[in-house]
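Got a structure for you, written out below as structure tokens; questions coming shortly.
With one protein chain removed, the remaining protein chains of the complex are shown where they sit.
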Amino acid sequence: MDVGIGEYLALCSILFGIGAIGFLTRRNMLIQLMTIEIMLNSVVFMLLAFNRVHTGSQAGQVFGFFVIAVAAAEAAVGLAILISYFRIKNSVETDKADLLKH
Amino acid sequence: MMELLPVASLLMLVSAGLAIMLLDVFTKGRAELPFVTTIALLAAAAISAAALFAPAPTDVPAFITDYLSVDKYGLFFDVVIALGAALASLLAGGYLREHGLERGEYYVLILFSALGAMVMARAVDLLTLFVGLETLSLGVYSLVGYRRTSARATEAAVKYFLLGSFASAIFLFGAALIYGATGHTGFRSIGEVIAAGHAPVMLVLLGLAMLVAGLGFKVSAVPFHMWTPDAYEGAPTSTTAFMSVVVKSAAFAVFLRLLAVGFGDELSRGAGGWPALLTILAAVTMVYGNLAAVAQSSVKRMLAYSSIAHAGYLLLGLAAVGTKPAEATSAVLYYLAAYTVSNALVLGALIWSGSHGKEATSYADLAGLGRRHPAVGAAFLVGVLSLMGFPPTAGFFGKWYVFSAAVQADMVGMTILAVLSSAVGAFYYLKVLVYLYMKSPEEGAPVAVPMKSSYVVFALVLAAYFVMKMGLTPARYLDAALAAASGLIG
Partner (left out) sequence: MFAVYLPVFIMLGVATLVAVGMFTATSLAGPKNMTAEKAIPYESGSETTGANHIRMSIKFYLTAILFVVFDIEAVFLYPWAAMFRSLGWVGFVEMLLFIVILGVTLIYAWKKGALEWES
């Protein structure tokens, strides 16, 4: 028996869910960056899995490449913002971001 | 090379961005970057404006049209986005210098973000949409956190970045689901497969909901709006201007195109489809935005909530696209153009009101300013009346067109709600004028003195010109919007 699209879809949804729940429950920005990466990776995986079904073109694979590249750029910007936040707050806990409340 | 002509405005911004990067490092920051940036953006706007009135190009190679449209809809947004970004870079030229923040990166980021916005507005494929969206967003995250020694700016950037990347991930998951359901990433092919009934309905609806959530974040629709007030308040005011005009236009442009082209079929529009979803979002967004704006003491924060409220009106227009495509699309286009110039005018006036050491941000900072400095007061007056929707300004006709499109689409109840909530809006907009003309600064409080900057003055004159012109001769601009809409609807 072969692993079908259903199993892939389930795996990706679980991964995405882990990332989303992690993002919403953790308050450490570094961890939150990682959870976003998990979510993006689940998307890449899903695109590749769907490409096995839609064999007409390689659109899913190409999309996957772009997601990987953009995720790297996003991580770079995120780390830069994280560093300037750490320099000011001496912490990476996002709970401490409370200046902008009215 | 001629085949690249339809995307000349995009190439213009790429080369200008790269040139400015080199110019900045090789002249050690002595170059007059705001000037160069504005010229590049205005040139891009002019190229696209010329193409907008020229016959549509033929024989555009498929490697362009498969990913980026060359229709008038895209060109219309090229002009709006380039103009909005040019206004923001002019305002930045005055603001950053006055407050000692001038660095070359800012203008490079403005150019590349504007490029991302244009790619988004022209995207006809989920892939280009995603790349454009991220190019825009990554630039804007950095523009928000640009003042990196300021705790408020950095906090704003952290919040915006985290929520923004979360929204991007949700958007991407939706895009992957749509690809899985239909086997295509191009909007038109997606629409064809769904209309033919070859796609699993549940997968399509789930994917569509996630796409709407991701884009709803970018247009700051309630309940995805949490970042807006913080990011608007914490960012440098010139960035606030850029976000409120460029990000909003680009996100709405692609939102409309995606829904009309990719999900314009009976199935996606029927009961429980996107028009119903957007109507609910629109109602919540406009009511919440207007009510929350009333309670604010900071003008920047008030404008953030007002931008949420305006997103609500625009979502109403978007929901109407389902039944009345031509009227609603042109109304939304006109509204976005009007909002771009009006909001740039108000934020520009706010920038103008402060000078080194004392930025004007709260209502109290504006007390009596209109009497002491009539020119600043006049800029506020025109901009605020336009945002409020007072005739004969651009904002009035924007609301008029959107609301009448909604009425034609049988959304009378929603239109009444929109009119009522914009009446609430009049309260906080008029409060600005009350402070400008009827209050006096408190004893001993630091008084904001307007800055002297020809960049800011030029930006305000340009914005005020368009606000009045679009209000006095709305038909010309509506015709352009209708022509652009016909490029989309066909």
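Letters A and B mark the chains as written, and numbering starts fresh at 1 in each.
Keep this in mind: contacts are C-beta pairs under 8 Å (C-beta built on N, C-alpha and C of every residue); 3 or more make two chains touch, one makes a residue touch a chain.
All values derive from a computational prediction rather than experimental measurement.
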Response to the item:
Given B:Leu5, B:Leu22 or B:Ala295, the residue that touches the chain left out of view is B:Leu22
Worksheet, complete the sentence: Given A:Ile18, A:Ile31, A:Ala75 or A:Leu99, the correct residue touching the omitted chain is A:Ala75
Fill in: In subunit A, positions touching the absent partner
1-3, 7, 65, 68-69, 72-73, 75-76, 79-80, 83
Response to the item:
In the full complex, subunit B touches the hidden chain through residues 14, 18, 21-22, 24-26
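The rule we apply is simple: only the chains that are shown with their structure count from here on.
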Worksheet, complete the sentence: Distance in whole angstrom between the CA centres of subunit A and subunit B is 26
Practice prompt. Quick one: which bits of subunit B touch subunit A in the complex? Just the residue numbers, please.
Written response: 126-127, 130-131, 134, 138, 141-142, 145, 148-149, 151-152, 154-159, 161-162, 165-166, 168-170, 172-173, 175-177, 179-180, 183-185, 229-230, 233-234, 295-298, 301
Discussion item. So in the complex, the part of subunit A that touches subunit B is made up of which residues?
Written reply: 5, 9, 12, 16, 19-20, 23, 29, 32, 36, 39-40, 42-43, 46-47, 49-50, 53-54, 56, 59-60, 62-63, 66-67, 70, 73-74, 77-78, 80-82, 84-85, 87-89, 94, 97-100, 102
